[in-house]
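Every protein chain but one is kept in place in this view of the complex.
The block that comes next holds subunit A.
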């Protein structure tokens, strides 16, 4: 294990992507470069995973002063929370290069850049550095969506870009406000995350800054009522972009809440947690109901993904260790299951040139392997026991009931909506009578089948034997509730039915 492993994981894909963009590489060369680089990142990440000590604090820290007059540094590190999002990105992204073999050079190059930028956002421990990666990761999405998207891509591109940048810039103001407050309280400039947690913020401006952060993350997650960009963007984007957006980028939104908002704005967070959990539940219901009504396969999955992000958000907002741990577990579960679903849908679309659900039928008999994979990912997505989705959802519901019984019950029952649309979809697409369009449908090739296999195995493994994963997450989540200055201990009573249950001793 060498010292700058995080930097390498971040900048190797970015540099490779930029080189591809300026070079006259052919499609095949681009694809294999992308494959090689993302596999290299995967190997490094696995190495990182095995070397991870589960101390709960940041590990693999790299810290180099950058702008000394403002105390900004190039500061990287991962803990149990970020480790798993990093792993999800590293495990899932190489699949794209195996599955989509004939796309343009810019497609692969942008995928590499977005991988590096997302990894950077996950590893950054300095707020300015985080912000930079956070903004940079939008640019490849902008170009992929605009260049390679569907017919109505332009409005969708502008919508997602303006929406996200607007949110990010408000967050920038909030970050600067934190930096200036830190300067005022401790008489030195610093933007690193753990220093910010020592801040003692009160007053209305603190609440405004809190919402500056929350809106930026809520747009990315997306949390109701900031979800309106999602259906268009997810539907119009090329499959790999939808995959990146839903499987990883949305998770970075939740990660941002856990990493930056909860430790810094603990008081504001406790004050508004109930509101936020209700928004999460409303988002779950709304997007779930919308998913039932969709005729377009991809749009349905988009709403389904948004609905499940609502569950994860509820877990992150419940302010107790079960819900938070469940939320992070569910992040990986959702990344793997939704990622697989979107990729399988991409294959389906490529082979049958349609996305309308009623055009499909009887695929199970034509392509059994495809159907089995889809079934496993789908069942994980709805949280069937024995799959990864169950563990996360169970812990979130448990934590939500501890936090507030109404929220808990609503979360638990809303999960049923997911089962409705998913099973109905499965019935219409994979069973029922055959359709002329699906007559010629070919099953997954050997390469495709082997590409999906590790992730499918991971889904099952995480559902049956979660302990090795949980043991890496728990020290960090426990630390979140153990900080000396934490005011969650004084959470206002109206936010919980029973005060003693909201905090961990």
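Operating definition for what follows: a residue touches a chain if its C-beta (ideal position, glycine included) is under 8 Å from a C-beta of that chain, and two chains touch if they have at least 3 such contacts; residues count from 1.
Here, contacts and distances are computed from a predicted model.
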Among "P-II family nitrogen regulator", "Acyl-CoA dehydrogenase", "NADH-quinone oxidoreductase subunit N" or "Monosaccharide ABC transporter substrate-binding protein (CUT2 family)", the omitted chain is listed in UniProt as "NADH-quinone oxidoreductase subunit N"
Taking the full complex into account, find the residue in A:25, A:40, A:61 or A:172 that is in contact with the omitted chain. A:172
Identified contact with the non-displayed chain, of A:115, A:161, A:338 or A:404: A:161
Among A:36, A:64, A:205 or A:405, contact with the omitted chain is made only by A:205
Taking the full complex into account, what residues of subunit A touch the chain not shown? 21-22, 67, 69-70, 128, 131-132, 135-136, 139, 143, 146-147, 153-154, 157-158, 161-162, 165-166, 169-170, 172-173, 176-177, 179-180, 183, 205
